[in-house]
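Take this structure first; my questions come after.
Shown here: the complex without one of its protein chains, the others still in place.
Showing subunit A:
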Amino acid sequence: MTKDVLTESANHLSQACCETIEEYKNKSSLLVSKMNASMLKKSNLINIVGSDNIEMMKDNHANHVQFISSILKYKNTAVLIETIIWVFRTYRSHGFSIEYWSVQLNEWINILKEELSQNIFDEIIPYYKWMLLNIPSFVLLSEQNT
């Protein structure tokens, strides 16, 4: 899949309303904390993120909620795609497995469902489903850019 096709699909994602942005942002510390706790419980974590990468994983989770907050507020398809490619390339280069992306995104979806109001969750979930669906494309594009 090319960037153009990704862009076309990402253009269908809607800009979030103020209430959604606010709730996501206000709960971001809780979301990150639950995410880290959930990942740290995984017995195969080292296989997923690589050795000596726990702190880098936590950094990624903290950056993730900040980034998604910004994307929800200032929807920018080019930034969304370029940043995900950058993240895939960078974290893969530092020893994270491809599996990390699907494990991480599925965890986020579970935590968001638990912690966000239903209407807020419904507005945000298309972004997560879009990222999850397009993991193979992002892997490919991040490898092409190396």
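Following the convention adopted for this analysis, a residue touches a chain if its C-beta (ideal position, glycine included) is under 8 Å from a C-beta of that chain, and two chains touch if they have at least 3 such contacts; residues count from 1.
One rule holds in what follows: contacts and distances are computed from a predicted model.
Chemist: For the chain not present in this complex, what protein name does its UniProt entry give, out of "ABC-2 family transporter protein", "Cobalamin-binding protein", "Glycosyltransferase 2-like domain-containing protein" or "Sigma-70 family RNA polymerase sigma factor"?
Modeler: Of the names offered in "ABC-2 family transporter protein", "Cobalamin-binding protein", "Glycosyltransferase 2-like domain-containing protein" or "Sigma-70 family RNA polymerase sigma factor", the one UniProt assigns to the missing chain is "Cobalamin-binding protein".
Chemist: Which candidate, A:Ser14, A:Ser29, A:Asn44 or A:Thr90, sits in contact with the chain we can't see?
Modeler: If we include the chain that is not displayed, A:Thr90 is the one touching it.
Chemist: Taking the full complex into account, what residues of subunit A touch the chain not shown?
Modeler: 25, 63, 66-67, 69-70, 73-74, 76, 78-79, 82-83, 86, 89-90, 93-95, 146
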